[in-house]
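Structure provided below as structure tokens; questions to follow.
In this view, the complex is presented without one of its protein chains, the others remaining in place.
After this line comes chain A, so read on.
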Amino acid sequence: MLPDELLTILNDQYPCRELQLRQLAALYAPSLPSPSAVVAHGLEATGKSSIIKSFLKSSNIPHAIIDSRECITGRHLLERTASCVDAYQNFGDGEANTPLYSRTENISALAVHLQRLLEGAGRFVLVFDGIDRQREAPPTLLPALARFGEIISNLSIIFIVQVPSPRLLHSPGVPHIFFAPYTRDQAIKILSTDPPSIFLEPPSPSAEYTDDLAAEDNAWLWTRFLGVVWDSLAKGAARDIVSFRSVATKLWRPFVQPIVDGTFGTRDFSRLMVHRRTLFQSEVALLDGIIPKDPVSTATARSTAKAITHDLPYYSKYLLCAAYLASYNPARQDPIYFMKATDKRRRKRERLLAIFRAIVPHAVPQSADIYTQIATLASLRLLLRSGVGGGDALDASCKWRVNFGWDFVTGLGRSVGFEVAEFLAGGGE
């Protein structure tokens, strides 16, 4: 296929990326030798990976893509690279021939393996996607990979990174392709290619509302809606295309609900806007939760969620209150607040226990159950061991830290009839 036709197709597929595609086409023109290393950089969700992938695929350049996010260690990346190249080279051979190598322990081994694998083959492009985020990468990984092209003449490597530092590869003259973040108009243009429908099911068969008309209405409303979402919410908090799309899709159904109900017509955009303005004023749509929340009615959802609560045991609550007080009260004020405890104690478990005994209204048996509860609370991460206490949880000198806030502890205290604020230096807020 001719490069021009290819570019037109790709431009249709990925709007607003003409420049980057032209650069790629120039760098990897079939007639010219390609550079040994290329850096493609740009922020999250700017189309780096997918554009490079489809470009290489549609221009029939032999390539392998290694996603760093799937590689757990640097070693894993090397192994994966070797096996990917191997799989590509041997693809279609039918009989699985014995591999030319067994293990890729370090970067030099990879160089040798690649040399052997690519011997006599044509041009080969290796894409390292997100290599700057590689876990446990050896410090020499990037510069070494950049020099592979010097050893293996037919290898060309593309590094996809988010932000390139000037000395990323320790070698000058590497071409960079910048994937700029999409502007407002570009983002809206991209998202408006695929408008969702207003009506989940056609309103009624009698109304002469054809599919064409519906599609036209959808596109008209969606584009305007996108503009509003961008200006109100996404501009500040969801600038990349993925989060922009997710915010827009989250708000879309509640936004068009009056149209579905028949309150407004499909083109009553300004009245609809006024009617549904609360959607764009609240920021619920921007919050990511595990349990999907309805952006309109959060109040009702919260009341049902509280129906079943699991209660902590009685003494555990007091222990947490004591821990909170031990953390936030200065130790020298202990005699003022806990007159029963006369000894001076440091911020340790001993002090926690002393305060615990001081605030519980009756005598507590000195049983091992109290320690069990401290251990349970620690494994719930409500109490954290901190400092140099070391591995021994039984050590009395071990320091502890609370891992919850004021609201939580007041709630706890009230459920056992204990007002934390009365004992807190400064009276709590």
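Basically, a contact is a pair of C-beta atoms (placed from the backbone, for glycine too) under 8 Å apart; a residue touches a chain by one contact, two chains touch by 3 or more; residues count from 1.
Operating definition for what follows: contacts and distances are computed from a predicted model.
Q: Under which of the names "Transcription initiation factor TFIID subunit 5", "Signal peptidase complex catalytic subunit SEC11", "Cyclin-H1-1" or "Origin recognition complex subunit 3" is the non-displayed chain listed in UniProt?
A: The chain we cannot see is, by its UniProt record, "Origin recognition complex subunit 3".
Q: Given that one chain is not shown, which residue among A:Ala354, A:Val402 or A:Val420 touches it?
A: The one listed residue touching the chain not shown is A:Ala354.
Q: Among A:Arg22, A:Lys53 or A:Arg75, which one touches the chain that has been omitted from the display?
A: Counting the whole complex, the residue in contact with the absent chain is A:Arg75.
Q: Touching the missing chain, which residues of chain A?
A: Chain A touches the missing chain through residues 67, 69-70, 72-73, 75-76, 79-80, 82-83, 86-87, 96, 99, 101-104, 135, 243, 246, 288-292, 305, 308, 310-316, 343-346, 350, 353-354, 357, 365-370, 372-373, 376, 379-382, 394-397.
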